[in-house]
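Excluded from the complex is one protein chain; the other protein chains are retained at their positions.
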């Protein structure tokens, strides 16, 4: 079971991470060690060719991984990204983006996870992310 | 000499990458294979603790590397990021962020570069990025 | 179906990549876009604490991804790694290492894949790798 609900996570973003909240990503699913997010398409997200901008994919992946970490350690913790690596695989279509994040390893100090990004309705991954969060001493 | 001026680059962003243009980053220097950008601090860039949000650092680094690529291949080309890796080193102060980007390798198909990110006025790097762009056939 | 058999792949290594062949990794499975390798444990692979050395995990992952690329483009092609990112998750046990590699994207110029590494008999991943290969014009 997740230690934080989708509603609590979205409220946390609105309070304390206005930039991320501004993307208006929706937490579709949040269980212990797994999160699914949907980023509703907006015209200002595009870059030439009608595709979703790379930095938005990175921001969405970082957000999804943040939720996965909080699902495991709870809302009280302050966790920060230490490393993020993204491979852009295919040009995303001008539609919603779906992010599927899962924990690969939850350690005492570091949490490592993987995020797969898709254009809504298309099974071909548009980008693949791995990210590491540092977890403060508990 | 750069194949694109700072003014041309900023105009290109406004026309075709609204999300990046919305950050309002300034191109301070652009020479062949090197770019310096300044991201003016805004309150909505922060996350808890008063620090600049990680996704903004990633977006700024991606932008700076894009400029480096265009400085070498010219504005007519369409280049896309294929890989970006970031290490977050220190909590950025709530001040402007400076990005210093340089080309490590310009090949026929791939351009690889490095971006160092600093809080304005502090010599300690806050984040380090490497990024690869795919260059279309010329 | 793979465009190269496990036996052909191992013969190719012996002929042309003596360092990799010296690890004596076994190709257990090779199908189109997927490869499984086993690295038999040897005492000289260890580092303090009895664990398999990190560079061996990187070499094994690179090898497995090379096989995945050849499974898709065939033996005649010369492909080279352009980027490899590894997250070390858990201390590997002093036993055989299993590498499971799969293609994430096969493009005209770049192939991107993912490799999961395990200690034999343990379902917890010890390391996670993403790697990009450049494919010469065909």
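Think of it as A, B and C in the order they're written, each chain with its own count starting at 1.
Keep in mind that, in the parts below, a contact is a pair of C-beta atoms (placed from the backbone, for glycine too) under 8 Å apart; a residue touches a chain by one contact, two chains touch by 3 or more.
For clarity, every value in this text was computed on a predicted model and none was experimentally measured.
> Given the full complex, what residues of chain B touch the hidden partner chain?
Within chain B, the residues touching the omitted chain are 83, 85, 87, 89-90, 104-105, 112, 114, 124-125, 128, 130, 132.
> If you put the missing chain back, which residues of chain A would it touch?
Where chain A meets the chain not shown: residues 82-83, 85, 109-110, 132, 134.
> With the missing chain put back, which residues of chain C would touch it? List them for me.
So the residues of chain C touching the missing chain come out as 16-20, 22, 43-49, 53-56, 58-59, 62-63, 78, 80-88, 91.
Here, only the chains that are shown with their structure count from here on.
> Can the chain contact pattern be summarised as a line, a ring, a star, a complete graph, or none of these (other)?
The chain contacts form a complete graph, every chain touching every other.
> Of all chains present, which has the mean Cα position farthest from that of chain C?
Relative to chain C, the chain with the farthest C-alpha centre is B.
> Please decide if copies chain A and chain B contact each other with the same set of residue positions, more than half shared, or with different positions, and reply same or different.
Mostly the same residues.
> Could you give the separation in Å between the centres of chain B and chain C, each centre being the mean of its C-alpha atoms?
33
> Report the inter-chain centroid distance for chain A and chain B in whole angstrom, where each centroid is the mean of the CA atoms.
Centres of chain A and chain B (C-alpha means) sit 22 Å apart.
> Among the residues of chain C, which ones contact at least 2 other chains?
In chain C, residues 83, 85, 132 touch at least two other chains, as defined above.
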